[in-house]
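Part of the complex only, each chain left as placed.
Note that the chains are named A and B in the order they appear, and that numbering of residues resets to 1 at the start of each chain.
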C-alpha cells in the first residue's frame, strides 16, 4: 500500500491553514483554528470544483496498483499502470484523478546511470489512451512515448544515460489535460560517480510540486490560475531499486531530520503551467545541482528557479531544532497550498 | 522572398490541433480531425480579434522588404525597415503587424564577435516613430536606440563585442505595444573562438518564442494572458553573413535532422511578457549555453529556463527516427500554440 504526505492550504482565505494529511490512510490533522467561515469556504471550493468526469470514468475508482520494478544487472523492468483513482487533494475534496498507479504525483522511480529500462504501461483506463514520456531518456516520441489504447499494454525500452531529477508524464494529446488531471511524477537517474557532496548528506527526500485546476476543465487549465499548488514528499530510503527492487515506498510521517544534518531534496516542479521559486525557510542551500546533474553546481542559494518540468538536487544544513517550512516563494502559491514541513529534532 | 515556418495551436479548445503552415506561400496543412466546433471556435477567435488598427494603418499592407546586409572586413552594413504588414498568425487570422521588414519575428541577423555594425532603420510607417534596441550592443538608449520619425531614416553604429543569442526589438514607447504588435527578432553574435562543442554539431536552427495578444490592445497586453504563444523557426545555413552577405534566408520545410545528429538550437524567448520553460520532447540537452555565451555552460538539462528576452544555445542528439516536438513545458502555452516539430529520418 502506498502512502503519501501532501501539504495543502485552502485558497483565497484570510489566513494560511496548513493541512497535513496522510492521504492513503485517511488520517487528517487540521489545525484547531479552522473557523466556520473557513469551513464554509472549503465546502464552497469543493462544490465549485465538483468533478465532471467523462462518462466512462464516472463510476470508476480503481484501487492503486503498486509499481513493479525488478532489476537484473543493469536491466530494470518497470511495470506501471494508467488508471482512474480518487485522490483527496484537499480536505474533503476528492479528485477523480487520471493517475499512474493510483497516485498523483505518481510513484517515484529510481534507476542508475547506465541502466536499460524495460518499461510496460498497462492502460487500465477503459475510455481513453495514455502514454509515458520519461524526460530521463532519448526516444522518438511518436514511438517510444506512443499512446497505449484503453485496456491494452505497451512495452518500451530505453537507456538511462544522463543523471538527474527528471519529470515523467503522460504525453497523450491534449497533454495539458493528462498532466493537470494527475499524470505526472519523478524519475531519478542516479549519477554513476555520485554527487561531489554525497558523503556529507544525512537525509534524502523527494519533493514534487504540482498544481491542480478545476476538474478536467481544459479551458480552466489553459486560461486561469491554479486552484491548488501543492508539494508531495516521497522518501528514498526504502525505495532504492538496488536494495529490494521496489521503489516509491512513501513515508506516512512528516519529513524529519536531526540538528546538524545535511538534508538533500530531489525536487521537480511538474507544473503543468507554473514556474517555481523553491526556498527552504530558515536555511541556505549550500549546494544546488540544476536538473540534478552533478556538473551544474551552484553554491549558497536562497532560492532556486525551477522552470515547469525543471528539477534540482538541493542540499542544506539544519542547525537548530524546530519546524522548517519549504515553499515556492511565489507567495500567492503558498496561499494555495505550496508549503511543506521538515521537523528537526535534537 | 522570405518564408517562415510557424507552429500554432488554436486556443481554449478541447483538443490540441497542430497547424503547420508555411505562411509566406499560403500552403497550409490542418490536421484532418478539425471538427465543426473547432472551426467555429477558430472563426470566433478571429472575430474577437478583429484588427482595430490606428487610422493611418487601416488600409496599409506594405510588402515585405528583404533585409540588406553587406560585409566589408569587420564592418557590416545592415539596412532594415519598420513597416506595417499583414501576417497570418493563426489559421484564417491575419494580424496587421508592426514589423521589421514585413516579418514577425523579424529577420534573423548574424554577425561575428568583433564586428562593427552600421545599422540603418528605414521607418516606412507613415504614422508613428519606431526604433531599434539590439540587446547585443552597448549604446546610450536615448542616442543609439533613438526614435526614427515616420517616413525617415536613422543610422547608428555599434560594436558587437559580446557573443550570444540576443533579442532585438523596437524600443519606442510604449515598448509593450511595439513588441507585442510584432517588432521583435533575434541577432546572433558568433563567438570569436566558437563554442567548445562546435565540431559535434550537425544541424543548426534558430527558434524564436513569442506571444500575441488582442490586436493593438495595450490594456489586453498589460493585464491579460496571451491569446497565442508560438515558435518560429529560421534556418542558419543560407544565412551566414560570411558566406554571401545576406542573412535570414528562411526554410519552407519542417525542421529536419538525421538519426545520430547533434542538433543545435539558437533560441530566444522574445516575450513580451511570459517566461519560457524550453524543452525538446524525447531528448536531453547535452550542452546548454545560457544567453548563448560560451562560458555559461550547463550539462544534461531536461528544460531550460528562459526569462523574457532570454536566449540560449542548446544542443541535443536525436537517436531514433521520428517526430520530435519542442515546447515550452508551461503547457497552458502549448495549448495556445507553443509547439514546433523536428522531423528525424534515417
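One rule holds for everything that comes next: a residue touches a chain if its C-beta (ideal position, glycine included) is under 8 Å from a C-beta of that chain, and two chains touch if they have at least 3 such contacts.
Keep in mind that this is a model prediction, so the values were computed, not measured.
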item	value
Identical protein chains across the whole complex (2 displayed)	3
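The criterion applied here is as follows: only the chains that are shown with their structure count from here on.
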item	value
Between chain A and its twin chain B, rotation from the CA superposition, multiple of 5 degrees	120
Cα-centroid distance, chain A relative to chain B, in whole angstrom	34
Touching residues on chain A, where the partner in the complex is chain B	133, 135-145, 162-164, 166-167, 171, 173-176, 179-180, 218-219, 221-223, 271-275, 290-291, 293, 295-296, 305-311
List of chain B residues in touch with chain A within their complex	11-16, 225, 275-279, 281-284, 286, 298-305, 317-325, 328-336, 344
